[in-house]
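What follows is one structure encoded as structure tokens, with my remarks underneath.
Apart from one protein chain that is not included, each protein chain of the complex appears where it belongs.
Up next, subunit A:
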């Protein structure tokens, strides 16, 4: 079976971007503030839901990419040869 192509660079970058937006203190300290970024909406109320949405969309994109590149077809146990014993219980 041919190996699947690597995960799309955009998807990998998106995953790293989400981690970079969630974990480093300079990011959340800058964005998670009370100052309004939209009329009536504090920065923190925008930052967290947008980050959450980004992670969800990234996951969907990663799954779709995995389907397209045939990744799941490679995630199976190999066929056992006739002369080999089964794995112990």
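Keep this in mind: a contact is a pair of C-beta atoms (placed from the backbone, for glycine too) under 8 Å apart; a residue touches a chain by one contact, two chains touch by 3 or more; residues count from 1.
Heads up, the rule we're going with is that contacts and distances are computed from a predicted model.
*Asks:* I notice the complex is incomplete. Of the names "Sodium:solute symporter family protein", "succinate dehydrogenase", "RNA polymerase sigma factor" or "Cd(2+)-exporting ATPase", which is the UniProt protein name for the chain that's not shown?
*Replies:* Missing chain, per its UniProt entry: "Sodium:solute symporter family protein".
*Asks:* Going by the touch rule given at the top, which residues of subunit A touch the chain that is not shown?
*Replies:* 1, 3-4, 15, 18-19, 22-25, 28-29, 32-34, 36, 40-42, 44-45, 48-49, 51-53, 55-56, 58-60, 62-63, 66, 72, 74-78, 80-81, 84, 87-89
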